[in-house]
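Inspection log for the structure reproduced underneath, given as structure tokens.
A single protein chain has been removed from this complex, and every other one stays in its place.
== chain A ==
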Amino acid sequence: MAQVTFLVKLIMRGSSKKVITKEDWEKKLNDVKIRKEDMNKLVMNFLVTEGYVDAAEKFRMESGTEPDIDLATITDRMAVKKAVQCGNVEDAIEKVNDLNPEILDTNPQLFFHLQQQRLIELIRNGKVEEALEFAQEELAPRGEENQSFLEELERTVALLAFEDVSNCPVGELLDMSQRLKTASEVNAAILTSQSHEKDPKLPSLLKMLVWAQNQLDEKAVYPRINDLSTAKLEDPSIS
């Protein structure tokens, strides 16, 4: 965080390309004051958004940082997410409706994707007749309401036309990644309904760090962070 703040300051100054030694850099970094509470909030925000409820609870006790959301709602949200990930879409839908009935009533795209996932699961389990009936009864009317839904529906139903789905052009719908995609869409919608941001702040901060370093590369040679997981400052290589 200190690195980002400092980098942005340097960029704003627009200095001509110069060399900054590691020693100078660290001295300057030490001048940037970041409150511990802010760091903690950032961590808590990450744990809450990503749904690590146990870790959030422990972190709350250890650091005294209060989460900005009722931790019990995280458990409900994770239960929904898990249900989709396991292919129990109907169960997930009921859980979302118990949590907040407005979510699926006001979000046609999410509702369609959940129904589509239900259809995919039926096809995966070889319930062809049931899948056809479900597509006709539940999904076809949505397709009439929205052209892009219709196209997605056609792609999904195409799964039924292939004997060997591993070799079919729309086979990726049966991948685990499709379930994860749907699960994360539900997760985001629940977060939004709880007036919470759907993405954690930490990754954006790292993105900003990368961007700032790239900007600064044009203007100065300085101790870069190349490995984000260790945040080790590299010695400026003078060429």
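Assume contacts are C-beta pairs under 8 Å (C-beta built on N, C-alpha and C of every residue); 3 or more make two chains touch, one makes a residue touch a chain; residues count from 1.
The working rule: contacts and distances are computed from a predicted model.
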{"item": "Among \"Ubiquitin-conjugating enzyme E2 2\", \"Cytoplasmic tRNA 2-thiolation protein 1\", \"Large ribosomal subunit protein uL4m\" or \"Armadillo repeat-containing protein 8\", UniProt-listed name of the chain not shown", "value": "\"Armadillo repeat-containing protein 8\""}
{"item": "Residue in contact with the excluded chain [from A:Glu130, A:Glu154 or A:Glu234]", "value": "A:Glu130"}
{"item": "Which of A:Ser148, A:Ser177 or A:Gln215 contacts the chain that the document leaves out", "value": "A:Ser148"}
{"item": "Chain A residues that touch the omitted chain in the full complex", "value": "90, 93-94, 97, 100-102, 104-108, 111, 122, 129-130, 132-134, 138, 141, 145-148, 192, 195, 197"}
